[in-house]
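The excerpt is restricted to a subset of chains, each kept in its original location.
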Amino acid sequence: MSILYYTLNNSVFTNFAFYSTAAVVKMMGMSALTTLKRMSKDAFANPEDLSLAKNKTAVITLADPDVERVRRNHLNDIENIVPFVLVGLFYVGTNPDRDTALWHFRVFFISRVLHTLTYQLALPQPSRFITCAIGYLTTLSMASRVLLNVRP
Amino acid sequence: MSILYYTLNNSVFTNFAFYSTAAVVKMMGMSALTTLKRMSKDAFANPEDLSLAKNKTAVITLADPDVERVRRNHLNDIENIVPFVLVGLFYVGTNPDRDTALWHFRVFFISRVLHTLTYQLALPQPSRFITCAIGYLTTLSMASRVLLNVRP
């Protein structure tokens, strides 16, 4: 059994790399969506950005509800997707069962896509709460394996 | 001497994995604390969340002082714990002395636990400033070793 876990020969690592990168790209999509919302609503945060406004009487705002919804979604991604990738890097090093690991990665990624949908469509609660909690518990499950396997 | 630094056979890596995961889990705890504060104070940020409020006349708020304190604490964690883990990954690759590395990891983790206590208990300054600075300087110490060892 090889002790090289961080190579493309290890399918746990390649599966993790795929779902982590996909989740980070989804997170980065919130930056693009913020820019689109700011442009479409002339809702800019900096005085120098007003030169981009369609309506030349626009003023800066930090409280446009549509822009702020995307920004809260983005921050929630940072609070959840970044921990998933960081903890997952160590989780891969604990040589988990291939299928168990794959389901962790899949469930996390799908939970974050559904979370974004519930957030941006403002679906009735507790839909957003549940999708967020599923991803959160997935990361905690990986973290518990790391903490139990690498005790100093 | 092995050049495999990212395996459970390298105690620098296992120590790093332990303290990094513990720090990330502590950071994730702020999400749970935010939710608890929002529920206990009916202080929700989204209109659709008001269905969860105990007081059915609650309105959305972005300025509850207790919730915002937890959120500032959470953001400070992101600003400090994420850099620690990212820089630490490269630091482990520079094959540092085992004990020197372990003390970096321990001091960082303890500084962040104390930082959270000073923040949530609103202890007199400069207690919070000092705990934050200790973790910050620990990460910079690791970063300086990386930058000196991997100069392109």
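Just so it is clear, A and B label the chains in written order, and each chain counts residues from 1 on its own.
Assume contacts are C-beta pairs under 8 Å (C-beta built on N, C-alpha and C of every residue); 3 or more make two chains touch, one makes a residue touch a chain.
The shown structure was predicted, so the numbers you read here are calculated from the model rather than taken from an experiment.
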Inset, instruction - May I ask how many copies the whole complex comprises, since the file places only 2 of them? - result: 3
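As a working rule, only the chains that are shown with their structure count from here on.
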Legend entry - Distance from the mean Cα position of chain B to that of chain A, given in whole angstrom: 17
Inset, instruction - Quick one: which bits of chain B touch chain A in the complex? Just the residue numbers, please. - result: 4, 6-9, 11, 13-15, 17-18, 20-22, 24-25, 27-28, 30-31, 35, 45-49, 51-52, 62, 74, 78, 82, 85, 89, 102
Legend entry - Contacting residues of chain A [partner chain B, same complex]: 3-6, 68-69, 72, 78-80, 82-83, 86-87, 89-90, 93-95, 122-126, 128-129, 136, 139-140, 143, 146-147, 149-152
